[in-house]
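Below: one structure, written as C-alpha coordinates.
Just one protein chain is left out here, and the rest sit where they should.
In this document, chain identifiers A and B correspond to the written order of the chains, with residue numbering beginning at 1 in each.
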Amino acid sequence: MDDIAIETRNLKKQYSQGVLALKDLSIKIKRGQCVGYLGPNGSGKTTTIKILTNLLKPTSGQAFINDIDVNQFPKEALRGVGSLVEVPGIYEFLTSHEMLAYFGKIRKMSSADIDRRIKEVLTLVKLSEWEHKKIGSFSTGMLRRLAIAQALLHDPEILIMDEPVIGLDPKGMKDVRDIIKKMLQEKKTIFLSSHLLNEVAETCNDVILLDKGVVVSSDSVAHLTGSTLGSKIDVTFLRPLTEEQCKTLSNLDMVEDVEPLGDQIRIIYDGKPETSSKILSKIVGLGVDVVSFTPQKVSLEDVYVSVMGDERGVR
Amino acid sequence: MDMTTTKISIMIALAMVLLLSIPLSTVTNAQGPGGLPDVKVKNMTFSNDNPDENDLITITALVWNNGSKNLTGLTVTFSYDGTNITTVKNISVAANSTTTVPITWKAIKWTHTMAAVVGTEKAVFPKSVMSKTLKVNANPIGDPWTILGALVAVVITIVIAVAFPAILSSMKKKKMK
Partner (left out) sequence: MLSLGEDIKEDIVHTLINVRYELRKHFRRKRILIAVVLALIIPILFYIIPKVRNVSFASTSVAFMANSLGFINILIIISAAMFAGDAVSGEFETRTALLSLSTPQRRSSIFIGKYIASLLAVFAIIAFYFAICGVEVLGVYGLGGMPEATGKSFLLCLLYGTAAVSMTFFYSSVLKGVMSSTLLSFFTFLMILPIVSALLQVANVEPWFIVTYSAGLMTNVFVQEPAFSGGGGHNMGPSAFTQSTPNFTVGVEVMAAYAIIMFIIAMAIAVRKDVE
(Lines give C-alpha, C1' and ligand atoms only; values in the text may rest on other atoms or scores of the structure.)
Protein backbone atom coordinates (compact mmCIF):
# COMPACT_ATOMS: atom_id res chain seq x y z
CA MET A 1 0.00 0.00 0.00
CA ASP A 2 1.66 3.22 -1.13
CA ASP A 3 0.08 5.46 1.46
CA ILE A 4 1.48 3.49 4.40
CA ALA A 5 4.99 4.65 5.23
CA ILE A 6 5.60 2.64 8.40
CA GLU A 7 3.94 -0.56 9.44
CA THR A 8 4.41 -3.27 12.02
CA ARG A 9 2.62 -6.60 11.88
CA ASN A 10 2.22 -8.70 15.03
CA LEU A 11 5.51 -7.47 16.33
CA LYS A 12 6.80 -9.29 19.37
CA LYS A 13 10.01 -8.66 21.25
CA GLN A 14 11.21 -10.64 24.21
CA TYR A 15 14.55 -9.73 25.65
CA SER A 16 17.06 -12.31 26.80
CA GLN A 17 16.25 -11.58 30.43
CA GLY A 18 12.69 -12.74 29.75
CA VAL A 19 11.14 -9.29 29.58
CA LEU A 20 8.32 -9.15 27.03
CA ALA A 21 8.57 -5.62 25.67
CA LEU A 22 6.18 -5.98 22.74
CA LYS A 23 3.37 -8.49 22.70
CA ASP A 24 1.56 -8.25 19.42
CA LEU A 25 2.08 -4.81 17.98
CA SER A 26 0.40 -3.89 14.74
CA ILE A 27 0.47 -0.22 13.74
CA LYS A 28 0.26 1.70 10.50
CA ILE A 29 1.52 5.19 9.90
CA LYS A 30 0.32 6.96 6.81
CA ARG A 31 2.60 8.92 4.57
CA GLY A 32 2.73 12.62 5.31
CA GLN A 33 1.47 12.24 8.88
CA CYS A 34 3.11 13.10 12.14
CA VAL A 35 2.32 10.41 14.66
CA GLY A 36 3.10 10.65 18.35
CA TYR A 37 3.96 7.45 20.12
CA LEU A 38 3.03 7.70 23.77
CA GLY A 39 3.26 5.42 26.71
CA PRO A 40 4.71 5.07 30.18
CA ASN A 41 8.26 4.00 30.83
CA GLY A 42 8.76 0.41 29.80
CA SER A 43 5.75 0.31 27.52
CA GLY A 44 7.78 -0.65 24.45
CA LYS A 45 8.10 2.65 22.60
CA THR A 46 11.86 2.64 22.27
CA THR A 47 11.80 -1.06 21.47
CA THR A 48 9.43 -0.41 18.58
CA ILE A 49 11.59 2.40 17.27
CA LYS A 50 14.74 0.31 17.60
CA ILE A 51 13.17 -2.49 15.59
CA LEU A 52 12.10 0.00 12.93
CA THR A 53 15.68 1.29 12.73
CA ASN A 54 17.34 -2.15 12.68
CA LEU A 55 18.89 -1.77 16.12
CA LEU A 56 16.96 -4.76 17.43
CA LYS A 57 15.70 -7.95 15.84
CA PRO A 58 12.11 -8.82 16.68
CA THR A 59 11.34 -12.13 18.32
CA SER A 60 8.53 -12.54 15.83
CA GLY A 61 6.48 -10.38 13.50
CA GLN A 62 7.66 -7.88 10.97
CA ALA A 63 8.40 -4.21 10.62
CA PHE A 64 8.11 -2.42 7.29
CA ILE A 65 9.25 0.93 6.00
CA ASN A 66 7.94 1.86 2.55
CA ASP A 67 6.74 -1.74 2.34
CA ILE A 68 10.28 -3.09 2.77
CA ASP A 69 10.95 -5.48 5.63
CA VAL A 70 13.42 -3.60 7.83
CA ASN A 71 15.10 -6.63 9.33
CA GLN A 72 15.39 -8.59 6.08
CA PHE A 73 16.55 -5.69 3.90
CA PRO A 74 17.68 -2.93 6.29
CA LYS A 75 19.91 -1.22 3.76
CA GLU A 76 17.01 -0.64 1.40
CA ALA A 77 14.42 0.09 4.08
CA LEU A 78 16.45 2.76 5.84
CA ARG A 79 17.52 4.61 2.73
CA GLY A 80 15.02 7.44 3.03
CA VAL A 81 14.87 7.40 6.82
CA GLY A 82 16.40 9.80 9.28
CA SER A 83 16.45 8.56 12.84
CA LEU A 84 17.33 9.62 16.33
CA VAL A 85 17.12 6.88 18.94
CA GLU A 86 17.57 7.40 22.67
CA VAL A 87 20.68 9.37 23.55
CA PRO A 88 23.37 8.18 21.17
CA GLY A 89 27.06 8.37 21.98
CA ILE A 90 29.37 10.69 20.16
CA TYR A 91 32.46 10.37 18.06
CA GLU A 92 34.44 12.77 20.20
CA PHE A 93 37.49 12.63 17.97
CA LEU A 94 35.55 14.05 15.01
CA THR A 95 34.35 17.55 14.27
CA SER A 96 30.67 18.21 13.53
CA HIS A 97 31.48 18.50 9.86
CA GLU A 98 33.38 15.22 9.79
CA MET A 99 30.68 13.33 11.62
CA LEU A 100 27.92 14.64 9.39
CA ALA A 101 30.09 14.03 6.32
CA TYR A 102 30.40 10.37 7.37
CA PHE A 103 26.64 9.95 7.38
CA GLY A 104 26.35 11.89 4.14
CA LYS A 105 28.86 9.61 2.42
CA ILE A 106 27.10 6.50 3.71
CA ARG A 107 23.93 7.84 2.15
CA LYS A 108 25.73 8.37 -1.17
CA MET A 109 25.42 12.15 -1.11
CA SER A 110 27.85 14.01 -3.33
CA SER A 111 30.60 16.07 -1.71
CA ALA A 112 28.94 19.28 -2.84
CA ASP A 113 25.58 18.21 -1.43
CA ILE A 114 27.20 17.13 1.81
CA ASP A 115 28.91 20.49 2.30
CA ARG A 116 25.74 22.39 1.44
CA ARG A 117 23.43 20.32 3.61
CA ILE A 118 25.84 20.36 6.55
CA LYS A 119 25.69 24.16 6.57
CA GLU A 120 21.90 24.10 6.22
CA VAL A 121 21.20 21.61 9.02
CA LEU A 122 23.73 23.13 11.37
CA THR A 123 22.04 26.50 10.80
CA LEU A 124 18.69 24.86 11.47
CA VAL A 125 19.88 23.44 14.80
CA LYS A 126 21.86 26.59 15.67
CA LEU A 127 25.30 24.96 15.57
CA SER A 128 26.82 26.81 12.59
CA GLU A 129 29.70 28.20 14.62
CA TRP A 130 30.65 24.73 15.77
CA GLU A 131 31.02 23.13 12.37
CA HIS A 132 34.76 22.57 12.65
CA LYS A 133 35.03 22.04 16.39
CA LYS A 134 35.62 18.62 17.96
CA ILE A 135 32.42 17.07 19.22
CA GLY A 136 34.12 16.05 22.44
CA SER A 137 33.80 19.66 23.66
CA PHE A 138 30.02 19.91 23.10
CA SER A 139 27.43 20.27 25.86
CA THR A 140 24.51 17.85 26.24
CA GLY A 141 22.12 20.17 24.44
CA MET A 142 24.56 20.71 21.60
CA LEU A 143 25.03 16.97 21.20
CA ARG A 144 21.29 16.56 20.94
CA ARG A 145 21.08 19.24 18.29
CA LEU A 146 23.89 17.59 16.38
CA ALA A 147 22.10 14.25 16.54
CA ILE A 148 18.98 15.93 15.14
CA ALA A 149 21.12 17.48 12.40
CA GLN A 150 22.42 14.01 11.55
CA ALA A 151 18.85 12.76 11.19
CA LEU A 152 17.92 15.62 8.87
CA LEU A 153 21.09 15.78 6.80
CA HIS A 154 19.87 13.82 3.80
CA ASP A 155 16.42 15.45 3.80
CA PRO A 156 14.68 12.17 4.62
CA GLU A 157 11.17 11.27 3.58
CA ILE A 158 10.60 9.58 6.92
CA LEU A 159 11.82 10.80 10.29
CA ILE A 160 11.78 8.47 13.28
CA MET A 161 12.66 10.10 16.57
CA ASP A 162 12.77 8.83 20.11
CA GLU A 163 12.37 11.64 22.65
CA PRO A 164 13.85 14.27 20.35
CA VAL A 165 13.79 17.16 22.82
CA ILE A 166 15.58 15.46 25.71
CA GLY A 167 18.31 17.71 27.00
CA LEU A 168 17.09 20.76 25.12
CA ASP A 169 16.18 24.06 26.69
CA PRO A 170 12.73 25.57 25.97
CA LYS A 171 14.14 27.48 23.01
CA GLY A 172 15.61 24.26 21.66
CA MET A 173 12.30 22.48 22.11
CA LYS A 174 10.56 25.21 20.14
CA ASP A 175 13.16 24.88 17.40
CA VAL A 176 12.49 21.16 17.15
CA ARG A 177 8.74 21.79 17.01
CA ASP A 178 9.29 24.27 14.20
CA ILE A 179 11.47 21.77 12.33
CA ILE A 180 8.79 19.11 12.62
CA LYS A 181 6.08 21.51 11.45
CA LYS A 182 8.22 22.51 8.48
CA MET A 183 8.75 18.88 7.58
CA LEU A 184 5.03 18.26 7.79
CA GLN A 185 4.45 21.08 5.36
CA GLU A 186 6.84 19.29 3.03
CA LYS A 187 4.65 16.18 3.35
CA LYS A 188 7.27 14.18 5.23
CA THR A 189 6.29 11.35 7.53
CA ILE A 190 7.23 11.72 11.16
CA PHE A 191 7.03 9.11 13.87
CA LEU A 192 8.13 10.29 17.25
CA SER A 193 7.91 9.10 20.80
CA SER A 194 7.82 11.51 23.66
CA HIS A 195 6.79 11.98 27.25
CA LEU A 196 6.10 15.66 26.66
CA LEU A 197 2.42 15.48 25.80
CA ASN A 198 2.14 19.18 25.04
CA GLU A 199 4.83 18.80 22.40
CA VAL A 200 3.03 15.85 20.87
CA ALA A 201 -0.33 17.62 20.98
CA GLU A 202 1.13 20.63 19.21
CA THR A 203 2.99 18.83 16.48
CA CYS A 204 1.28 15.50 15.80
CA ASN A 205 -1.78 14.64 13.77
CA ASP A 206 -2.26 11.23 15.33
CA VAL A 207 -1.20 9.53 18.50
CA ILE A 208 -0.72 5.90 19.39
CA LEU A 209 -0.93 5.05 23.06
CA LEU A 210 1.11 2.05 24.07
CA ASP A 211 1.04 0.16 27.33
CA LYS A 212 2.88 -3.06 28.20
CA GLY A 213 3.70 -3.72 24.59
CA VAL A 214 0.14 -3.40 23.34
CA VAL A 215 -1.67 -0.50 21.65
CA VAL A 216 -4.41 0.77 23.96
CA SER A 217 -5.56 3.66 21.82
CA SER A 218 -4.85 5.00 18.38
CA ASP A 219 -6.62 8.05 17.01
CA SER A 220 -6.14 11.57 15.78
CA VAL A 221 -5.24 14.15 18.38
CA ALA A 222 -8.22 16.24 17.40
CA HIS A 223 -10.58 13.38 17.91
CA LEU A 224 -9.09 12.28 21.18
CA THR A 225 -9.02 15.71 22.74
CA GLY A 226 -12.29 16.79 21.16
CA SER A 227 -14.15 13.73 22.34
CA THR A 228 -17.26 14.26 24.35
CA LEU A 229 -15.81 12.38 27.28
CA GLY A 230 -14.51 14.65 29.98
CA SER A 231 -14.84 18.18 28.46
CA LYS A 232 -14.62 20.96 31.01
CA ILE A 233 -15.79 24.46 31.71
CA ASP A 234 -13.89 26.56 34.21
CA VAL A 235 -16.16 29.14 35.80
CA THR A 236 -14.84 31.94 38.01
CA PHE A 237 -17.27 33.70 40.36
CA LEU A 238 -17.07 36.99 42.13
CA ARG A 239 -17.87 35.16 45.32
CA PRO A 240 -17.51 31.42 45.95
CA LEU A 241 -20.65 29.37 45.43
CA THR A 242 -22.48 28.06 48.43
CA GLU A 243 -22.79 24.37 48.97
CA GLU A 244 -26.40 24.45 47.98
CA GLN A 245 -25.62 26.28 44.77
CA CYS A 246 -22.93 23.70 43.95
CA LYS A 247 -25.39 20.91 44.63
CA THR A 248 -27.96 22.53 42.38
CA LEU A 249 -25.45 22.70 39.56
CA SER A 250 -24.31 19.10 40.09
CA ASN A 251 -27.87 17.88 39.86
CA LEU A 252 -28.39 19.38 36.43
CA ASP A 253 -28.85 16.67 33.78
CA MET A 254 -26.31 18.09 31.43
CA VAL A 255 -23.63 18.33 34.12
CA GLU A 256 -21.57 15.21 34.75
CA ASP A 257 -19.52 16.51 37.65
CA VAL A 258 -18.60 19.70 39.48
CA GLU A 259 -15.16 20.17 41.04
CA PRO A 260 -14.66 23.10 43.37
CA LEU A 261 -11.38 24.89 42.78
CA GLY A 262 -11.31 27.71 45.31
CA ASP A 263 -13.17 30.63 43.80
CA GLN A 264 -13.59 28.63 40.63
CA ILE A 265 -15.54 25.56 39.80
CA ARG A 266 -14.81 23.06 37.07
CA ILE A 267 -17.86 21.65 35.39
CA ILE A 268 -17.48 18.39 33.49
CA TYR A 269 -20.01 18.02 30.69
CA ASP A 270 -20.54 16.37 27.33
CA GLY A 271 -18.52 18.94 25.41
CA LYS A 272 -21.28 20.05 23.07
CA PRO A 273 -21.64 23.79 22.47
CA GLU A 274 -25.41 23.75 23.08
CA THR A 275 -24.85 22.08 26.43
CA SER A 276 -22.30 24.71 27.32
CA SER A 277 -24.86 27.40 26.48
CA LYS A 278 -27.54 25.75 28.63
CA ILE A 279 -25.18 25.44 31.55
CA LEU A 280 -24.34 29.15 31.25
CA SER A 281 -28.02 29.96 31.32
CA LYS A 282 -28.56 27.86 34.43
CA ILE A 283 -25.65 29.49 36.23
CA VAL A 284 -26.93 32.94 35.40
CA GLY A 285 -30.36 31.78 36.58
CA LEU A 286 -28.88 31.03 39.99
CA GLY A 287 -28.28 34.74 40.38
CA VAL A 288 -24.55 34.44 40.98
CA ASP A 289 -21.97 36.91 39.62
CA VAL A 290 -19.91 35.21 36.91
CA VAL A 291 -16.46 36.68 36.28
CA SER A 292 -15.45 34.23 33.53
CA PHE A 293 -16.96 31.23 31.77
CA THR A 294 -14.27 29.29 29.87
CA PRO A 295 -14.99 25.97 28.13
CA GLN A 296 -11.76 23.88 28.16
CA LYS A 297 -10.89 21.27 25.57
CA VAL A 298 -9.65 18.00 27.05
CA SER A 299 -5.86 17.95 26.93
CA LEU A 300 -3.87 15.06 25.68
CA GLU A 301 -2.64 14.70 29.21
CA ASP A 302 -6.18 14.12 30.35
CA VAL A 303 -6.70 11.51 27.67
CA TYR A 304 -3.40 9.86 28.57
CA VAL A 305 -4.22 9.71 32.24
CA SER A 306 -7.72 8.48 31.60
CA VAL A 307 -6.47 5.74 29.30
CA MET A 308 -3.40 4.74 31.27
CA GLY A 309 -4.70 5.35 34.72
CA ASP A 310 -3.45 7.85 37.36
CA GLU A 311 -0.61 5.65 38.61
CA ARG A 312 1.27 5.81 35.30
CA GLY A 313 2.13 9.46 35.75
CA VAL A 314 3.11 11.87 33.10
CA ARG A 315 5.48 14.80 32.78
CA MET B 1 123.60 -80.53 -3.54
CA ASP B 2 121.88 -83.19 -5.57
CA MET B 3 118.64 -82.70 -7.52
CA THR B 4 116.40 -84.18 -4.85
CA THR B 5 117.59 -81.82 -2.12
CA THR B 6 117.23 -78.86 -4.44
CA LYS B 7 113.68 -79.87 -5.29
CA ILE B 8 112.75 -80.25 -1.61
CA SER B 9 114.20 -76.79 -0.78
CA ILE B 10 112.25 -75.16 -3.58
CA MET B 11 109.05 -76.90 -2.43
CA ILE B 12 109.52 -75.70 1.18
CA ALA B 13 110.18 -72.12 -0.03
CA LEU B 14 107.08 -72.19 -2.20
CA ALA B 15 105.01 -73.51 0.69
CA MET B 16 106.22 -70.71 2.88
CA VAL B 17 105.32 -68.12 0.25
CA LEU B 18 101.86 -69.67 -0.10
CA LEU B 19 101.31 -69.66 3.64
CA LEU B 20 102.38 -66.07 3.93
CA SER B 21 100.04 -65.00 1.14
CA ILE B 22 96.87 -66.37 2.82
CA PRO B 23 94.99 -63.39 4.38
CA LEU B 24 94.37 -63.81 8.05
CA SER B 25 91.48 -62.37 10.07
CA THR B 26 93.84 -60.52 12.24
CA VAL B 27 96.87 -59.02 10.88
CA THR B 28 99.62 -59.47 13.26
CA ASN B 29 102.45 -58.57 11.01
CA ALA B 30 103.40 -56.11 13.61
CA GLN B 31 105.76 -53.36 12.95
CA GLY B 32 105.97 -50.10 14.74
CA PRO B 33 105.54 -49.33 18.42
CA GLY B 34 103.54 -51.65 20.62
CA GLY B 35 103.42 -54.27 17.95
CA LEU B 36 100.54 -52.51 16.00
CA PRO B 37 100.80 -52.02 12.27
CA ASP B 38 102.29 -48.73 11.22
CA VAL B 39 99.15 -47.57 9.49
CA LYS B 40 97.13 -44.43 9.86
CA VAL B 41 94.69 -42.06 8.18
CA LYS B 42 97.00 -39.58 6.60
CA ASN B 43 94.31 -37.27 5.31
CA MET B 44 90.57 -36.85 5.14
CA THR B 45 88.83 -34.86 2.45
CA PHE B 46 85.28 -33.86 1.76
CA SER B 47 83.69 -33.56 -1.65
CA ASN B 48 82.13 -30.32 -0.35
CA ASP B 49 83.84 -28.40 2.41
CA ASN B 50 80.68 -26.42 3.32
CA PRO B 51 77.66 -28.44 2.32
CA ASP B 52 74.05 -27.66 3.03
CA GLU B 53 71.94 -29.75 5.33
CA ASN B 54 70.86 -33.07 3.73
CA ASP B 55 73.42 -32.81 0.93
CA LEU B 56 75.11 -36.10 0.11
CA ILE B 57 78.86 -35.64 0.40
CA THR B 58 81.74 -38.02 -0.09
CA ILE B 59 84.17 -38.30 2.78
CA THR B 60 87.43 -39.83 1.66
CA ALA B 61 90.03 -41.15 4.08
CA LEU B 62 93.56 -41.59 2.80
CA VAL B 63 95.00 -44.64 4.58
CA TRP B 64 98.76 -44.85 4.68
CA ASN B 65 100.70 -48.08 5.34
CA ASN B 66 104.08 -46.94 6.53
CA GLY B 67 105.25 -50.47 7.18
CA SER B 68 107.18 -52.85 5.03
CA LYS B 69 104.47 -55.43 4.96
CA ASN B 70 101.30 -55.45 2.98
CA LEU B 71 98.27 -55.12 5.17
CA THR B 72 94.92 -56.68 4.56
CA GLY B 73 91.75 -57.12 6.53
CA LEU B 74 91.80 -53.53 7.76
CA THR B 75 88.76 -51.49 8.60
CA VAL B 76 88.21 -47.75 8.54
CA THR B 77 85.54 -46.38 10.87
CA PHE B 78 84.02 -42.98 10.11
CA SER B 79 82.22 -40.91 12.75
CA TYR B 80 80.91 -37.40 13.47
CA ASP B 81 81.09 -35.93 16.94
CA GLY B 82 81.79 -39.40 18.29
CA THR B 83 78.80 -41.00 16.65
CA ASN B 84 79.56 -43.80 14.19
CA ILE B 85 78.61 -43.26 10.59
CA THR B 86 79.86 -46.50 9.06
CA THR B 87 82.81 -48.95 9.08
CA VAL B 88 84.36 -49.96 5.79
CA LYS B 89 85.88 -53.46 5.97
CA ASN B 90 88.36 -55.62 4.05
CA ILE B 91 90.72 -52.83 3.19
CA SER B 92 94.13 -53.75 1.90
CA VAL B 93 97.08 -51.44 1.75
CA ALA B 94 100.34 -52.48 0.21
CA ALA B 95 103.52 -51.79 2.12
CA ASN B 96 104.68 -48.23 1.99
CA SER B 97 101.69 -47.03 0.03
CA THR B 98 98.28 -45.45 0.46
CA THR B 99 94.77 -46.27 -0.44
CA THR B 100 91.63 -44.15 -0.45
CA VAL B 101 88.50 -45.16 1.36
CA PRO B 102 85.41 -43.13 0.40
CA ILE B 103 81.98 -43.10 2.00
CA THR B 104 78.82 -41.14 1.33
CA TRP B 105 77.22 -39.16 4.14
CA LYS B 106 74.00 -37.14 4.32
CA ALA B 107 75.12 -33.89 5.88
CA ILE B 108 73.56 -32.96 9.21
CA LYS B 109 73.36 -29.29 10.07
CA TRP B 110 75.86 -27.34 12.12
CA THR B 111 79.57 -27.81 12.82
CA HIS B 112 80.91 -31.30 13.42
CA THR B 113 84.18 -33.04 14.19
CA MET B 114 84.53 -35.68 11.49
CA ALA B 115 86.90 -38.55 12.25
CA ALA B 116 88.26 -41.61 10.49
CA VAL B 117 90.24 -44.33 12.31
CA VAL B 118 91.89 -47.49 11.06
CA GLY B 119 91.48 -50.82 12.81
CA THR B 120 90.48 -54.36 12.42
CA GLU B 121 87.22 -56.08 13.02
CA LYS B 122 88.25 -56.68 16.60
CA ALA B 123 89.88 -53.40 17.52
CA VAL B 124 90.82 -49.94 16.29
CA PHE B 125 94.25 -48.42 16.28
CA PRO B 126 93.67 -45.20 18.29
CA LYS B 127 96.76 -43.45 17.07
CA SER B 128 95.72 -43.86 13.47
CA VAL B 129 92.81 -41.44 13.81
CA MET B 130 92.38 -38.30 11.74
CA SER B 131 89.88 -35.56 12.76
CA LYS B 132 88.66 -32.61 10.78
CA THR B 133 86.00 -29.99 11.31
CA LEU B 134 83.14 -29.80 8.83
CA LYS B 135 80.60 -26.97 8.83
CA VAL B 136 77.20 -27.85 7.42
CA ASN B 137 74.79 -25.06 6.62
CA ALA B 138 71.30 -25.48 8.03
CA ASN B 139 68.50 -25.40 5.49
CA PRO B 140 66.44 -22.25 5.48
CA ILE B 141 63.18 -22.73 7.29
CA GLY B 142 60.12 -22.49 5.13
CA ASP B 143 59.48 -20.63 1.93
CA PRO B 144 57.88 -17.21 1.60
CA TRP B 145 55.25 -18.44 -0.87
CA THR B 146 53.60 -20.48 1.86
CA ILE B 147 53.23 -17.38 4.01
CA LEU B 148 52.04 -15.29 1.09
CA GLY B 149 49.50 -17.97 0.30
CA ALA B 150 48.19 -17.78 3.85
CA LEU B 151 47.91 -13.99 3.69
CA VAL B 152 46.12 -14.25 0.36
CA ALA B 153 43.69 -16.70 1.95
CA VAL B 154 42.90 -14.08 4.60
CA VAL B 155 42.35 -11.42 1.94
CA ILE B 156 40.05 -13.74 0.00
CA THR B 157 38.06 -14.39 3.19
CA ILE B 158 37.62 -10.65 3.71
CA VAL B 159 36.53 -10.15 0.10
CA ILE B 160 33.99 -12.97 0.39
CA ALA B 161 32.76 -11.48 3.67
CA VAL B 162 32.12 -8.16 1.91
CA ALA B 163 30.22 -9.75 -0.96
CA PHE B 164 28.39 -12.51 0.90
CA PRO B 165 25.66 -10.43 2.60
CA ALA B 166 24.70 -8.89 -0.75
CA ILE B 167 24.52 -12.33 -2.34
CA LEU B 168 22.39 -13.59 0.53
CA SER B 169 20.10 -10.58 0.23
CA SER B 170 19.78 -11.15 -3.52
CA MET B 171 18.80 -14.77 -2.92
CA LYS B 172 16.18 -13.67 -0.38
CA LYS B 173 14.71 -11.20 -2.89
CA LYS B 174 14.53 -13.87 -5.58
CA LYS B 175 12.87 -16.26 -3.16
CA MET B 176 10.26 -13.63 -2.27
CA LYS B 177 9.42 -13.11 -5.93
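One rule holds for everything that comes next: a residue touches a chain if its C-beta (ideal position, glycine included) is under 8 Å from a C-beta of that chain, and two chains touch if they have at least 3 such contacts.
In this text, all values refer to a predicted model and were calculated from it rather than measured experimentally.
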{"item": "Which residue of A:12, A:107, A:266 or A:282 touches the chain not shown here", "value": "A:107"}
{"item": "Absent chain, residues of subunit A that touch it", "value": "15, 50, 53-57, 73-79, 81, 83, 85-91, 93-94, 98, 102-103, 105-108, 147, 150"}
{"item": "Subunit B residues that touch the omitted chain in the full complex", "value": "81, 83, 108-113, 136, 138-144, 146-148, 150-151, 153-154, 157-158, 161-167, 169-170, 173"}
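The working rule: only the chains that are shown with their structure count from here on.
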{"item": "Residues on subunit B engaged by subunit A in the complex (per definition of touch)", "value": "169, 172-173"}
{"item": "Of subunit A, residues touching subunit B in the complex", "value": "72-73, 75"}
